[in-house]
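Only one protein chain is missing; all other protein chains are in place.
Chains: A, B and C, in written order; residue numbering restarts at 1 for each.
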Amino acid sequence: MSKIKIAIFGGSGYGGSELLRILLAHPNAEIVFVTANEHAGKTVTSVHKNLRGFTDLAFQKAPEDLSDIGDVDVAFFALPHGQALHLIPRLPGKVKAIDLSGDFRIDDAEIFKKYYALEHAGDIQSKFVYGLTETNREAIKTAKYIANPGCFATASLLAVAPMVKSGLLTGQIVVDAKTGSSGSGIKPAANTHHPQRMTSFYAYKPFSHQHVPEIQQHLAQVGNFDQKLVFMTHSLPVARGIFASCYFETSVELTNEDLANLYQHFYEDSFFVRMVEGSPDINWVKTTNFCDISVHSSGRNVVVFSAIDNLVKGAAGQAVQNMNLMFGLDETTGLKLVGTNP
Amino acid sequence: MSKIKIAIFGGSGYGGSELLRILLAHPNAEIVFVTANEHAGKTVTSVHKNLRGFTDLAFQKAPEDLSDIGDVDVAFFALPHGQALHLIPRLPGKVKAIDLSGDFRIDDAEIFKKYYALEHAGDIQSKFVYGLTETNREAIKTAKYIANPGCFATASLLAVAPMVKSGLLTGQIVVDAKTGSSGSGIKPAANTHHPQRMTSFYAYKPFSHQHVPEIQQHLAQVGNFDQKLVFMTHSLPVARGIFASCYFETSVELTNEDLANLYQHFYEDSFFVRMVEGSPDINWVKTTNFCDISVHSSGRNVVVFSAIDNLVKGAAGQAVQNMNLMFGLDETTGLKLVGTNP
Amino acid sequence: MSKIKIAIFGGSGYGGSELLRILLAHPNAEIVFVTANEHAGKTVTSVHKNLRGFTDLAFQKAPEDLSDIGDVDVAFFALPHGQALHLIPRLPGKVKAIDLSGDFRIDDAEIFKKYYALEHAGDIQSKFVYGLTETNREAIKTAKYIANPGCFATASLLAVAPMVKSGLLTGQIVVDAKTGSSGSGIKPAANTHHPQRMTSFYAYKPFSHQHVPEIQQHLAQVGNFDQKLVFMTHSLPVARGIFASCYFETSVELTNEDLANLYQHFYEDSFFVRMVEGSPDINWVKTTNFCDISVHSSGRNVVVFSAIDNLVKGAAGQAVQNMNLMFGLDETTGLKLVGTNP
Partner (left out) sequence: MSKIKIAIFGGSGYGGSELLRILLAHPNAEIVFVTANEHAGKTVTSVHKNLRGFTDLAFQKAPEDLSDIGDVDVAFFALPHGQALHLIPRLPGKVKAIDLSGDFRIDDAEIFKKYYALEHAGDIQSKFVYGLTETNREAIKTAKYIANPGCFATASLLAVAPMVKSGLLTGQIVVDAKTGSSGSGIKPAANTHHPQRMTSFYAYKPFSHQHVPEIQQHLAQVGNFDQKLVFMTHSLPVARGIFASCYFETSVELTNEDLANLYQHFYEDSFFVRMVEGSPDINWVKTTNFCDISVHSSGRNVVVFSAIDNLVKGAAGQAVQNMNLMFGLDETTGLKLVGTNP
């Protein structure tokens, strides 16, 4: 097939960096242009030095007139919240779009406003499909616009969705989630200052993280979801990785084997979900598109652990996985990134 | 006052290292001897190089005849589980003892056997007082034998005890706890191998950690405890620190202010518990005897975060805090260790 | 072309791990078997969990009778020093071999004995070609046996060789080299114990590292080398990466531009050497086969910095690079591993 022609809006952050890393080596992808307003004119490799030897691309300013962006099949948006909202509606009709921000993830305008302090872009919101590939494949295949899930939402939903779908839940769901420092982006800040961060672990945004409504909304699409969700975010002293510990109460006793069967069935066609024994470890998924999951029970209590790389399965990798489906490719194309030990 | 004469059994591990660091600078302490069978004859500073300049002590073998250990007022035991059990009963009657292992923490012989695969030492068990200083001060002051709490148990109990005592709990308690690598001890092992550990986060011992019965037993002493406790342990890629995220449901709605008042009251005489805003961070308690705690509510859900240094408040520091009380000293004597930034 | 049939002796360590990571994705490679005596019978992915999803191979014991190892074109040896020495001479005549240990790197039997406390394997030593690809390409293409360079030697030689070849040196050469913890192998030890290593930096083996004679021997092949070499090794608190700071005195003043031209010319056909501005950083080469180099002068003093991943360009990557040449492939085949930011 001819190559998919790709534009990347916002190529200088970590999301953009990972999109470039993956798409430059993707057998069916051709990057037409990549924007980064504050680095316009500089080579991509002057910012992402890991890419030296792989590309001569330079960053350019985002075009003023989005109705004429040349021969582009799909545009990725890896911009801060609140920007894609104004850009995607102005794209030519033939251009598909995948947004890695939170701008199109929340369908309810009131809830969106509450968590993001932003207004919906308008009718276009209804055309967005939530891009959690493993739970939404069929809709993604025919989607024009994708709201790519948040990193915490991805790790949490992949662990929680099979339990919700099982219909066996009672009581509350508690999700205790932890992320690496790259989740805060490429811009230096006090909480990512190395001298302190390397020996830190702390919680943030108790009871108020913006991924809560995103998780709730999608769980209601996956099954009959009426549990209370308690979701808490913490910061890990590593660069990459999200680990979610998800606590459930069930209406009947389940064995470890029951749980393993439930999850294996749910993910039987999902290359990127690996059911593991013991516990997942962010070490084994770093730089890859995998989500490792383990399941454990004790009477009517269940805990499910999941681990992803926040920048890959939690962002750029999943975005490309969705692109693959939107263009009729196998979802693993260009995404069989092998992790390392150590 | 004359100095407290001290013997340390097991001085070559991290617990022993921290006992030495603290007691060598303690104004009322004099170390009579320190044992380490495999390092017998070597200087303490050949193992704990941080202590160079502060001591000429050498490790010796543990005496065969414990009934004659010289002029010792108190013996600390920082040995692997299953050793103090056989040693403390053989001490002279006048010698007090503080055990940092799990050997005397569990009063119920059946439960002890289940979690530790060991038999109780006999009647002496009933003479042991649980050494969580902040909740058990009066008993500690007059105790002869102290079962010093586990590191996870300390972080968890200090966060959970005020809620249990309040009588406002309903539903389950979920404690999601994370520890640094020094919690695994000074002996190298696969899970503390640097090339992998520095980029790892994983869970271990789901539903089966030996601190569970210890926490349950003490909560029942603190208040009317009949909640189910779900307790989960994880490994952090730092050397020092435990962080516990504790999730509660309450029978009435509580505000953040209600919670703050509850905890401030509970800990009003406790120098080493610091109520903080935002979130504790292990970075601010490392190398100190502090436990930092923050409290947060949302309707009838509550989350309490606590952070300690596993080797200090979670082991050697608390042991010395208990010694201070047993010998009539202010509990902070020699323990006002100041942390660092960074 | 038909695939190259490969045996790996010693697949359970970090060198083996990286050989597997690279060769499983190599378009012209087929792994026939992989040995690991202590893990015989276990799946590869039970040890190298990063490879889950990519292979069903299991480790097997090394065959007793090496004269019949089936249809194998080339055997890699990633064993501790002193083992390949006894194995490679027993291979069938048609099987090529690439040894990642130090067993065949030193041509002088006396020097070999001094640094390794081992005897040469015999005449076969003369058939070994030193596998520093960039300086020895032509010999490698026709070699049957390759002594793959040490990790420190690779980083040092790539930085020093162009200076030696220039004939402009006077005075001593000082190489101050630093390595990550994976250089000590997969087996846990005191110096790679996470609680201490994460905050450590120290020197080791002053004036006696076994890579000294290896570097000297190859420099004498590259040019007219009669300088004294002072070589010092240090340990970094990261998993991957070697950084070498190489100090020279020159007989004439050189500008930065002179140096840049000299190195660019020397490496003009070498995809895996990237000349960089400022300084290399191990961060930009980790998990890749690149060696990044920068050059700086001040009067008649020169410093050259180089950075590699010790497990890739310093071991398994370079081994595969050599294999590619030995089998007529482009040396970059299967080795365009892209690094990450972060």
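Basically, a contact is a pair of C-beta atoms (placed from the backbone, for glycine too) under 8 Å apart; a residue touches a chain by one contact, two chains touch by 3 or more.
Just so you know, these numbers come straight off a predicted model, no measurement behind them.
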Listed residues A:T45, A:S101 or A:S181, member touching the removed chain: A:S181
Selected from A:L23, A:L57, A:V74 or A:V238 as touching the chain missing from the view: A:V238
Per the touch definition above, residue among C:K96, C:K178, C:R274 or C:K313 touching the missing chain: C:K178
Positions on subunit C where the hidden chain makes contact: 171-172, 174, 176, 178, 195-196, 198-204, 206-207, 228, 230, 232, 234, 236-241, 243, 245, 247, 249, 278-283, 286, 294, 296-298, 301, 303, 305, 307, 341-342
Subunit B, residues in touch with the chain not shown (by the definition above): 14, 17-18, 21, 24-25, 48-54, 182, 198, 239-240, 271, 274, 276, 281, 284, 287-288, 290, 292, 336, 338-342
Sites on subunit A contacted by the missing partner chain, in the whole complex: 14, 180-182, 186, 188-190, 192-199, 237-240
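Everything that follows uses one rule, which is that only the chains that are shown with their structure count from here on.
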Copies subunit B and subunit A - interface residue numbers shared by over half, same or different: same
Chain closest to the assembly centre - both centres taken as Cα means: A
Identity of the chain that, by mean CA position, is farthest from subunit B: C
Centre distance in Å when subunit A and subunit C are each reduced to the mean of their C-alpha atoms: 37
Rounded Å distance between subunit A and subunit B, as computed from the means of their C-alpha atoms: 39
Junction residues of subunit B - those touching two or more other chains: 195-196, 198-199, 237-240
